[in-house]
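I have placed the structure first, in the form of structure tokens, so that the comments after it can refer back to it.
With one protein chain withheld, the remaining protein chains of the complex are depicted in position.
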Amino acid sequence: MDKTIAKEAILKAKLETGETWDSLGKAINMSPVWLASACLGMNSMPEDKAQAICEILGLNSELVPILSACPHKTWDKAVPTDPLIYRLYEIVGVYGETLKSVIHEKFGDGIMSAIDFSMDVEKEENPKGDRVVITMNGKFLPYKSW
Amino acid sequence: MDKTIAKEAILKAKLETGETWDSLGKAINMSPVWLASACLGMNSMPEDKAQAICEILGLNSELVPILSACPHKTWDKAVPTDPLIYRLYEIVGVYGETLKSVIHEKFGDGIMSAIDFSMDVEKEENPKGDRVVITMNGKFLPYKSW
Amino acid sequence: MDKTIAKEAILKAKLETGETWDSLGKAINMSPVWLASACLGMNSMPEDKAQAICEILGLNSELVPILSACPHKTWDKAVPTDPLIYRLYEIVGVYGETLKSVIHEKFGDGIMSAIDFSMDVEKEENPKGDRVVITMNGKFLPYKSW
Amino acid sequence: MDKTIAKEAILKAKLETGETWDSLGKAINMSPVWLASACLGMNSMPEDKAQAICEILGLNSELVPILSACPHKTWDKAVPTDPLIYRLYEIVGVYGETLKSVIHEKFGDGIMSAIDFSMDVEKEENPKGDRVVITMNGKFLPYKSW
Amino acid sequence: MDKTIAKEAILKAKLETGETWDSLGKAINMSPVWLASACLGMNSMPEDKAQAICEILGLNSELVPILSACPHKTWDKAVPTDPLIYRLYEIVGVYGETLKSVIHEKFGDGIMSAIDFSMDVEKEENPKGDRVVITMNGKFLPYKSW
Amino acid sequence: MDKTIAKEAILKAKLETGETWDSLGKAINMSPVWLASACLGMNSMPEDKAQAICEILGLNSELVPILSACPHKTWDKAVPTDPLIYRLYEIVGVYGETLKSVIHEKFGDGIMSAIDFSMDVEKEENPKGDRVVITMNGKFLPYKSW
Amino acid sequence: MDKTIAKEAILKAKLETGETWDSLGKAINMSPVWLASACLGMNSMPEDKAQAICEILGLNSELVPILSACPHKTWDKAVPTDPLIYRLYEIVGVYGETLKSVIHEKFGDGIMSAIDFSMDVEKEENPKGDRVVITMNGKFLPYKSW
Amino acid sequence: MDKTIAKEAILKAKLETGETWDSLGKAINMSPVWLASACLGMNSMPEDKAQAICEILGLNSELVPILSACPHKTWDKAVPTDPLIYRLYEIVGVYGETLKSVIHEKFGDGIMSAIDFSMDVEKEENPKGDRVVITMNGKFLPYKSW
Amino acid sequence: MDKTIAKEAILKAKLETGETWDSLGKAINMSPVWLASACLGMNSMPEDKAQAICEILGLNSELVPILSACPHKTWDKAVPTDPLIYRLYEIVGVYGETLKSVIHEKFGDGIMSAIDFSMDVEKEENPKGDRVVITMNGKFLPYKSW
Partner (left out) sequence: MDKTIAKEAILKAKLETGETWDSLGKAINMSPVWLASACLGMNSMPEDKAQAICEILGLNSELVPILSACPHKTWDKAVPTDPLIYRLYEIVGVYGETLKSVIHEKFGDGIMSAIDFSMDVEKEENPKGDRVVITMNGKFLPYKSW
């Protein structure tokens, strides 16, 4: 039940068919970001979505239970090295205390859930250079007193 | 020129005056997220903004050069412990490779800048529990070949 | 607004008055575990509870805003050294994958919240040696697909 | 005598037979949490229990000595990354000193054993969202003076 | 209630009075190793022993509650640097798996307790160079199945 | 010349022949702890001892030069995770400074050698639970002034 | 799409054909430093350049999509060990704060981009020993206020 | 002989006098990069240069021996956090193996010295955004065979 | 071009032929320490020396370009575990600041090169136990001011 097998099969088929996260997302009516995360092994797919992806990409349906299994989410290094990912880590380091202060001011004591959570990526065209717009949307969870 | 001095003075004055990042941001016509980051010592403030903040909060203008100095941005631990900040770190860990794949698909090889960058935090009201919406907006920087 | 000041004042007063987490918890109608965590600086107290604690322990009410502020939760070392705390860390290491497998079987893909969460400690008397019983109760949060 | 072999055989057979930790635990009269931990390679099984599990799952009895061998308990990273397991780690970080203080108050100087120890997981139904209830039960071990 | 205060007072008085761990241990009828560990802040002392030590060393009895408090046991670095202490760490590294194998062979699955535990240090005279003999004595704790 | 090969062959043969570290040690007139350490790859064996072990266990004498080669002693993690081994590490952490102070008092400035060193493990029967007794015996090495 | 395959094929062909980074760079009209980085898997190559390299080195054009894919940039250790690379790391450690101070003085608050970036290496002949001259050229990115 | 004292005195005087690394460098006929590094405590200054700096900035000549002492060069974290300095670290990570390969091709086996070394920073004006140009110049040191 | 292949072939041939680092060093007129380092993959060999070693040990001359390639010098752990190597690391830790102070006193500000460097190991016979004598000889490199 190794999710790496599904990931590699999907990446290969995606390249051969010319599908994109965008086209695949539209085809199964899900966000491309969520779809990519599930194909890369970081989320579990509902069975019907997994079935649909396998059909579109011409993959063996033996991958369905693998895609719908609960993943073990792991990453390699405490501090990422790839520049695209490091910049996100840096934003957490530079703005973490800022976000904490602003969220507490707006919501009180608690956190933004990373589980009841969704995320989108958009391209904002700009003559000085296009911009990446990432939107994170997570439920606010207040701390419980007991 | 220790930014900690300015940070503590501002937090104390903010509590006493009842000002918020939101009200201060509006007063000086800047985003509350940026303003908070600059007051917490993670960004430099243009002199006129620093002057305005000191006036609103009744602070000595000796803080102006401190607030407008270039900060040394540092954080304590490679993996943050505070739950609010850790959830953001976890999002980078869980979704880092996903974001890399989606951004490369949309933009080609390059990164989202964390320097030519802005960020907002909004509260989305929801009967099942309000939601935190964080929007990041960074210039796409393509890798140069030479 | 340093929570260490409140923590030290409370520990000193607790020793002098002979109060315990148990007696204090009963007096303000909260769990002794939650109360201890808030006094030790790891949770924020509602203002009325903070006021009550200060009165019982004869402490200056200037501590009230400190006790009700949102804490920055931090710990010193990735691997704890104190034997009592290390054993809890070891339980997470030894049984983490087991708990993951059992919870996924019972609830599906998701996690136990550490925010919408409570915990109790009881003493189970036993002729072969008393036993510590720790009960953790956290909301199950299913992963969102989007 | 590699416990990974037994683990993989059991997980595969469990999927094919539709057995669960719960049904297997009942069948051999042991807790599903303990059973899962032993099947995942983190505890040793008494030979009769190992024999029974192999029969129920239709596995070769060559796995019996592997299942009953003393495991080398190891985990990958000082700070776990999987969100379900991380939340448990976070609870130890946030509440470790609290538990230490409460247990010392109730029992004196000593620790809760992680060896003479058992654990259960229950589902508490709740209209606002079901809750995970984890109960840990460990012998109190007082420090010896000599 | 900082155990460092007691430690420093005791080390100073010990030097001035010429007492040794050995003479102090005999005087209060306890092992010098345990006594040293309690004076250095790594174990709690029964009140009568703490009282006796303060009297012998001419120390203020305000140290008694500090000496009898439950310590927070902490050490600085995962790998010790002082050569005397490093050699002990090295013995654990080189012989850890050996001790595990030998103890499992003699006792079955379980561990040697570090809590229900005592230790002695003796000097073995030897013409080729005296030898240090350290004896550790810990209760065997078998793993529980449940 | 990989010592892992010898280790695995010996563990397999030991299981099949029913020999123990104890019986093997007696047969070749060496301590079972030393013998185990050499078989597990952490010490080199004199050739005659290696020859004798191979004969008793019915192993190919090609293992003799492997068993008598100087090992590269290595361990995986700075902080061990297996509970039996961790307890030994914890003893070094908790009692390291104590042992340093007691040994300096008895012997002067220097260390206990981990090279000119032997160790034994005994079972002490006890109605309240048997006890593990580990004895370490190392030459005292005084620091040289020059 | 493993860039290691392309790297190994290129290094082997480079050795057999006697080509150098310099000669290859001239042949395709790119800098040898950039070319080496792309062949070693740390940058993506425009397709025509990848095609040209494969032709010159007599390599299968199946390597073209691998060479033009976006790399996952990773390195092994936070602190490099190879002396040539360590010296560069040391320069960052010793002169990092200096460069920060000098760049802020010349440019204001911001950074030198490592993405919109190029680098050259030249040999400066010198009778006392030739010198390595590394020139880095990166766009200055000012921090944005918002 | 704490270089931090000299550093702070110089930074304060530099701010008050309006001198820059550039103007100071010209005044004493040294590179502003070297001068900054020596003032920030990472290099030792020849006495006459230290004397000249103290005179220009109106500082007590007691700082001269501090400025000319050999520094202990240290930095805080294996991976820098400040974005300007991190980008330099990232360049070493991304291009380290490239530089190694190119330098070995041009010079043979050896390294670029970080001791017999100089560095300059220039501003390259550019309508698309000015560029930072860093030039490093270090003696090539061939490995010795013996 | 993997130096591990050459290393393993040489160690095997050395064992079979009975050659030693000493005898091989004499045969090719190089120091046994340097020779060992080059055979173990930590230095590059001039081609004629590599050719000579292959002939003496009866090895395929395909190893010559491997032996003369520039190595990537890497080691596994920041703190070595093998006792022989750890003692050297400990000497650097204990005496590092001492050596720094003594060398600066004798030579001024600078370092001992580890590149323009040679090392020898001798056995000093001594009735109380033979002694290892290691001599390091490295060029002093003064820091450059510029």
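For reference, chains read A, B, C, D, E, F, G, H and I in written order, and residue numbers begin at 1 within each chain.
Operating definition for what follows: a contact is a pair of C-beta atoms (placed from the backbone, for glycine too) under 8 Å apart; a residue touches a chain by one contact, two chains touch by 3 or more.
Quick caveat, the model's predicted, so the values are computed rather than measured.
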item	value
Sole residue of G:Leu24, G:Ala38, G:Val94 or G:Ile111 that reaches the chain not shown, by the stated touch rule	G:Val94
Touching residues on subunit F - with respect to the absent chain	30-31, 34, 38, 43-46, 49, 70, 72, 97, 100, 104, 108-111, 113, 115-118, 141-146
Contacts of subunit H with the absent chain, listed as residue ranges	1, 65, 72-75, 78, 114-115
Absent chain, residues of subunit G that touch it	79, 81, 83, 86, 90, 93-94
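Definition applied: only the chains that are shown with their structure count from here on.
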item	value
Separation of mean Cα positions, subunit E and subunit B [Å, integer]	49
Separation of mean Cα positions, subunit I and subunit E [Å, integer]	42
Junction residues of subunit H - those touching two or more other chains	79, 81-83, 90, 93-94, 97, 100, 104, 110-111, 113, 117, 141
Which pairs of chains touch, using the document's own definition	A-B, A-C, A-D, A-G, A-H, B-C, B-D, B-G, B-H, C-D, C-E, C-F, D-E, D-F, E-F, E-I, F-I, G-H, G-I, H-I
